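Just one protein chain is left out here, and the rest sit where they should.
So, chain A:
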Amino acid sequence: MKPFTYERAKTPAEAAAIVAGRPGAKFIAGGTNLLDLMKLEIETPTHLVDVQDLKLDRIEATREGGLRIGANVTNTALASDDRVRRDYAVLTKAIVAGASGQLRNKASTAGNILQRTRCPYFYDPNQPCNKRKPGSGCAAIGGYSRQLAVIGSSDACIATFPGDMAVALRVLDATVETVNPQGGTRSISMADFHRLPGNTPQFDNTLQRGELLTSVTLPKPIGGQHFYNKVRDRASYAYALVSVAAVIQPDGTGRVAVGGVAHKPWRVEAAEAAMPQGSRAVATRLMAGAKPTADNAFKVPLVERTLGAVMHDAGMKRTAA
């Protein structure tokens, strides 16, 4: 770990201004991801701006009938909130499918969304990695890639976004609110928040330098049955091979987002029109253009089968076309 300085910001705009004005500065909240990366010198901030005093730890109703979740609401608090459990159960299910109780007690909402990939080559500083060190190459391509992306990847990077919570946020059409160093705010849909790696895999998302994530807003509830089916080799404490977040309505229509397959939570709204035709019809459209490796080719049929499991649990008659 490299030496760094540390301060606690008083307001979101102040925090944003400090980070924007100081090369090498980063925000820190729960630290459950950043500190690990700093110990390995994968992240080497010279200055940390702690954003835990910004009073961003509330879950509030919005005028539109939804919920606004402060960036510092812990994963545990969010998952156990009565309104979330009742109206956005997919979110609770996704959160409790991830990490451990101890980590969820410390991890923040914003930090969860901003967590970095778990590609093993990203985590090994001896290996070339375009995400860790732009231009150094990608050791994962041609290497051990069982856990890595099957769709939306590039010749520069096949890393995945590893989280669960953001997959549920994607299926719920959540938006992310930010503040910039000038105090200006903007709202970014979850669809546009994470990005595909392209030639710049060092950028996980579309935030500008110094832009601080302040809250996540859920639109008003959409009803339906909520599912989060996370497929993994062991029953707990593992990243998803594939996960499916779904909200299925009584008429068989619904929404689906998939985790563990791409550099971002993967959702293709056009594919959802095929929900009544079953999992194969949806998965074929959802995963069109997939370019898996030999190690992870199984993920493509696994998406279909996991969606089939969800449809089965939802009591839909047709799960396969």
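By definition in this document, contacts are C-beta pairs under 8 Å (C-beta built on N, C-alpha and C of every residue); 3 or more make two chains touch, one makes a residue touch a chain; residues count from 1.
Operating definition for what follows: contacts and distances are computed from a predicted model.
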Query: For the chain omitted from this view, which of "Xanthine dehydrogenase YagR molybdenum-binding subunit", "TRAP transporter large permease protein", "Cytochrome d ubiquinol oxidase subunit II" or "Probable septum site-determining protein MinC" is its UniProt protein name?
result: "Xanthine dehydrogenase YagR molybdenum-binding subunit"
Field: Omitted-chain contact residue, chosen from A:Glu7, A:Glu41, A:Glu60 or A:Glu269
entry: A:Glu41
Which residue of A:Lys26, A:Arg118 or A:Arg285 touches the chain not shown here: A:Arg118
Task: Name, in rising order, the residues on chain A that touch the hidden chain in the full complex.
output: 1-3, 39-41, 118, 120-121, 123-124, 126-127, 139, 142-144, 146-147, 229, 231-239, 241, 279, 298, 301-302, 304-306, 308-309, 312-313, 319-320
